[in-house]
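Written out below as structure tokens is the structure these notes cover.
The complex is shown incomplete by one protein chain, all other protein chains being positioned as in the whole.
Think of it as A and B in the order they're written, each chain with its own count starting at 1.
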């Protein structure tokens, strides 16, 4: 092992290394499946059939993909600024509170105003909750990683308090808000596509998916085609050069964290406005953490993030179907796969680059 | 003398609640003093809780549970070490991975083995650590006012892992301050190049610290599943690993202040439990969530330098690469 960075061609760096590490992660998952006495081949078949074998399955897959696109992009934007935002869960939680308040308080407004305002509220809530750790790092020197971890817990207790004591549905056993008005929710995809003659089964997939696709394009344009994105990448790659270029790293840290938080807010838009139509406790359900895996696997590029989000969508939906047939393989398998992918594509990146580099050398030697 | 009894009961519960924090905080302290940032304390405690419950159930011995808990936690710690030390990977990323890995694996395996939604079967008899009554408790309660009550209620009557945890605290403070290993460890977290040029292996020291960190998380996790509870529940660590991280920051990476921080956070937790649903005169119902959020909030405020100052070991989080 040497300290010299391993130089790989671009295609290998962007494509082969993530592929190899994902393959290795799935291999580990396969071993776990074997370990609990099931056949990985059968599990894979069931999983793929469940995720992609029917229109309903595909719809569910894309619904999950929506969540991962948002949380993955949130982590990716922060990465480009050299920051590690582990606070996606907390930012989405706060965004959920903002969405719920907007939908409940602004209910008298017509849908055409209410829906965009509620989406903006989600973005603002997430942005604010991302901005504060950014501001603390930029001006007070406290590290974003620790602050966002602590902020996740603070957001969770805050939402418990609000749901139990303040905005909870009176008389409900569950901690939840009353259901939003019909015009305050996002259109389900099957209703959206019905006028076009497309008949889809009723699933949670809703117009937030289109918003997620738009976010992919927008983040791509931001990072690779805008002046702000240029500044963000400069700060992330070389803060000293950024200062030399007249770019203020402190300002960029705050801006990038706010954008990252706003993107995490997309999770609330999909779940709260699109699916549950009310605010529930813990609706973030770990999507924020899987977003780290999505961003790492996607190498921070929107195309990669989109593909990685789709993979996790397949795993989530397929995993849900799989656990029907094989109760011993619960959806937590996806969490394991996410963890292993983070380990392989993130922390052990050096090892996998080495593996790919030796593979290429071996291949070209023959 | 009713209030003495009440305070003693709250303190007793604070001690119980702070033990897992103390174990994890000491674990984090060892790791970070050696320069390895560990946000995977939570995951290691969780896997230890699971492994210890499984082993204790299978063998009927709480001590076997402890062994298994420590082993499982050390295995995960070595994964972290492999990524962070050998491959110089990002330590935060690796920690996140370990937390997710543990959260997922424990539920899957628990569900596959016992089919109870991830729980392990309830532990009974010798499969759990019994509370140990220290000698002279009743006598002291009767003959020594106040102190006797505290002795009987707070000091006595805990399970073996509690006393082990406090033993580990003593040992940690002693080893760090007075031994060769401790000196080298303190040095490697500040300036690994100084250690390297003194002819000492940086990787060896760091692996040593990571293993100790794993063992301590193992103790904490085992305490949760085999002593405090009677078995494993999914996600039973519930953020304790992160509160421990906060305690380490609060303690400025020193052992005795870490005890103070853990006791404080344990006390907050005990008070929150006790105040649940209580109507305070003039205040109305106590917002228990506010008390629960306090450790996190205090950490953020401390880190931002609004109160006091925290200085982490200089080289923590940085992989050691020889300069050219």
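Things worth noting here:
Everything below uses one rule, namely that contacts are C-beta pairs under 8 Å (C-beta built on N, C-alpha and C of every residue); 3 or more make two chains touch, one makes a residue touch a chain.
Convention: contacts and distances are computed from a predicted model.
Not every chain of the complex appears here, and the one that does not is recorded in UniProt as "Nucleoside ABC transporter ATP-binding protein", selected from "Aspartyl/glutamyl-tRNA(Asn/Gln) amidotransferase subunit C", "Phosphonate C-P lyase system protein PhnH", "NADH-quinone oxidoreductase subunit K" or "Nucleoside ABC transporter ATP-binding protein". Annotation: of A:182, A:199 or A:240, A:240 touches the absent chain (contact as defined above). Touch with the chain that is not drawn comes from one residue among B:183, B:203 or B:297, which is B:183.
Even with one chain removed from view, chain B keeps its contact list with that chain: residues 178-184, 186-187, 190-191, 193-200, 314, 322, 324.
The set of chain A residues touching the chain not shown comprises 4, 221, 225-231, 233-234, 237-238, 240-241, 243-247.
Just so it is clear, only the chains that are shown with their structure count from here on.
With centres set at the average Cα position, the gap from chain A to chain B is 30 Å.
The touching residues of chain A, when paired with chain B in their complex, are 1, 3, 32, 35-37, 84, 86, 136, 140-143, 145-147, 149-151, 153-154, 157-158, 160-161, 164-165, 286, 289-290, 292-293, 296, 327-330, 332-340, 342-343, 346-351.
For chain B in complex with chain A, the residues that touch the partner chain are 39, 79, 82-84, 86-94, 96-105, 107-109, 111-113, 115, 118, 239, 242, 245-246, 249, 285, 287, 289-290, 292-293, 296-297, 299-300, 303-306, 321-322.
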